[in-house]
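Complex shown without one protein chain; remaining protein chains in place.
Going by the order they are written in, the chains are A and B; count residues from 1 in each one.
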Amino acid sequence: MTRFFVIILRELRIGLRHLSDISAVLAFFALVATLFAFGVGPLALGDLAGGVLWTAALLAAMLSLDRLFQPDHDDGGLVLLVLSPVPLELVVLAKVIAHWLTAGVPILVLAPLLGFALQLPEGSLSGLLTGMALGTPILSLLGALGAALVLGARRAGVLTALLILPLVIPVLIFGVAATDPANGAAPVLFLAAMLLGALALCPWATAAALRQSVL
Amino acid sequence: MHALANPTRFMRLAGTILPWTIAAAAVCLAAGLWQALVVSPPDYQQGETVRIMYVHVPSAWLAMFIYMVVAAGSASFLIWKHPLADVAAQAAAPIGAAFTAMALATGAIWGQPTWGTWWVWDARLTSVLVLLFLYLGYIALVNAFDDPERGARAGAVLALAGVINIPIIKFSVDWWNTLHQPASLTRLDAPAIHSSMLVPLLLMAAGLFMYFLAVLIIRMQSAMLVRRSRALGRVACGTAGPQA
Partner (left out) sequence: MTAGAPPLFSGEDIACQRGGHELFRGVGFALWPGDALLLTGPNGSGKTSLLQVMAGLRPPSAGRLDWHGRDIREDLAAHAGRLHHVGHRTGSRAILTAEEDLLFWSRVRGPASRQRCLLALARFDLLRLKDLPVQALSSGQQRRLALARLLATPADIWLLDEPAVGLDRSGLASLEAAVARHRGSGGIAVIASHTPVELAEPVRGLALEQSGERVPEHGS
């Protein structure tokens, strides 16, 4: 178990030394939201704010996926991780947690600020944050699968988005629905269920993809 | 199933089966089109436009079914290392994508007179659209590697992830649809289909299925030939002797 935390700590240490990567993801998040404001005009924003924030968060999360496994693949560390006594599924989980802490949580922190800027309705903020707190880990889990699948591929970045974005449509649907208090608790519960499902299945599939990529 | 595991035996068997599937596809499609366009009555509400259903609905069925074929092929490739399963999965995917595109196109053409618009964000159409994205992602991933083996393996994992996700996507899209659209749209499929419509529908479905089988066999045959010639080509490069 300590090995699990050793991996998380290493990833966090690397993440903190590449602070510009984290700020780039956040800047992208804010930029996409701003683009929507320009695109639809300030008057129509209020009702759209939840959907805009979620879409921007999805795209920003996609942008951060290439640092999950690509550096390990490039420097040969992935082989050592596959050969380590830690089950590869746990290695994946540790990296996903570290990724969520360095990509999902910053997005979560920035979301309320952008919510104010986009005139998110008063009662929607708690729903947005609850939804994102449950949804962003799903993005990290599914994103890890995508990032592992494209290791060694040509045009890996755009490919990850092409593979993963269709799979995260349910997260978007329920996440945006959670921002509307009229929908009650159902969307949040669906998100929680999907998070549990993704937690159970994604590390396993990602580990399978990683084992193939080291050959 | 294990008799098919041997590539040589598969090639022989495929050569025997192929003419029969082509013939069956031709017969079923001819009879189905005749039934659909001539024999079956126009709908009392939609008139003649209902006839596009005989292409649209079987296409949507096949689009779904072929994704299952891709997933099943991927599973047997990953789990049992069946040497032909990945060939089958990769050969089936573009056919499935084509049927998905056909279902979307015919849906749009059908929607114009029925709904007065080419596209509505109806739960079914939207789900089929997402299915098309899943197909495109799979095809892109399989072809993104210089090593075809690696592409096959990555694609197989993705196909399985996709097939687990399809029910969740379908559910979420249905839920989303009830959230955003009052159920005022006329449902396209009547709950009970009269036999005068069912016969052409099933004939068309059988014909398109046979067509799928025929194209699948042809695509698998050519994939096997490509694989063999690639192996031979590498040998020739490796020895590079005067005889090569």
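Operating definition for what follows: contacts are C-beta pairs under 8 Å (C-beta built on N, C-alpha and C of every residue); 3 or more make two chains touch, one makes a residue touch a chain.
As the structure is a prediction and not an experimental result, all values here were calculated from the model.
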Among A:87, A:123 or A:181, residue touching the chain not depicted: A:87
Contact set of subunit B toward the excluded chain (per top definition): 6-9, 147-149, 224, 227-228, 230-232, 234-235, 237-239
Missing-partner contacts on subunit A, residue numbers: 2-3, 6-7, 10, 13-14, 17-18, 71, 74-77, 79-87, 214-215
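Quick note on the criterion: only the chains that are shown with their structure count from here on.
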Chain centre separation in whole Å, for subunit B relative to subunit A (CA means): 31
Sites on subunit B touched by subunit A in the complex: 78, 130, 133-134, 136-137, 140-141, 144-147, 150-151, 153-154, 157-158, 160-162, 164-165, 168-169, 171-173, 175-176, 179
In the complex with subunit B, residue positions of subunit A that touch it: 145, 149-150, 152-156, 159, 162-163, 165-167, 169-170, 173-174, 177, 183, 190, 194, 197, 201, 205, 208-209, 212-213, 215
